[in-house]
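Okay, here's the structure, questions in a sec.
With one protein chain held back, the other chains of the complex are shown just where they sit.
Presenting chain A:
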Amino acid sequence: MASTRPRLLLRGLSIGGIGPLDAAIAPGECLALSGPSGAGKTRLLRAIADLDPHGGECRLDDRPAGVFAAPAWRRAVAYLPAEPAWWADTPRDHLRTADAPAGHDRLAALDLETTMLDRPLTQLSSGQRQRLALLRLLDGQPQVLLLDEPTANLDADNIARVEALVADYCAERDAACVWVSHDPGQRRRVAHRQLALDGRGRVTACS
């Protein structure tokens, strides 16, 4: 049955003493990842995105990462770092769909103004930049989202907006999501299942 085939499958994933991690995430499903600071949550996300050399295997729709060209893999399995970096001056330079209807809808969903698109990024708040980084990520229409504390700089209203937008996106496109969060309440709200790392990077709890 195609519907039970996992969108993202991790088998024995390990990086620098962290892991091994086994997980299967179904289309439309969200897995929360937690653990103390320095446990290696970010490194695991980077390993899944194939940004660092790692052990074990990642599969997208049962196709191993190795059969994808690395850039194609990362377009499909997109990683949002906790502190997003920018290479051009304004948000518009980073957003391909800024002027498309879908782009407008998403801006509105995150309470961002279109006039903001042409302001220098340095003049925007860290919360505004964090939400723009999520839009930049969704622009590439990934099938898997790897989100590293995507609401760390946001107030309660905007946290709710981000959570809703990600949930909508995953439901609409049958995308899988790995969400790293320190907030137990958020993990319960966004995730269908949870996974915790201990201080030495080992998987301790699953639910």
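We adopt the following convention: a residue touches a chain if its C-beta (ideal position, glycine included) is under 8 Å from a C-beta of that chain, and two chains touch if they have at least 3 such contacts; residues count from 1.
Quick note on the criterion: contacts and distances are computed from a predicted model.
J.: What protein name does the UniProt record of the undisplayed chain give, "Protein-methionine-sulfoxide reductase catalytic subunit MsrP", "RagB/SusD family nutrient uptake outer membrane protein", "RNA polymerase sigma factor, sigma-70 family" or "ABC transporter permease"?
T.: In UniProt, the chain excluded from the picture bears the name "ABC transporter permease".
J.: Even though one chain is hidden, which residues of chain A still touch it in the full complex?
T.: 49-53, 70-72, 74-75, 78-81, 83-87, 136-137, 140
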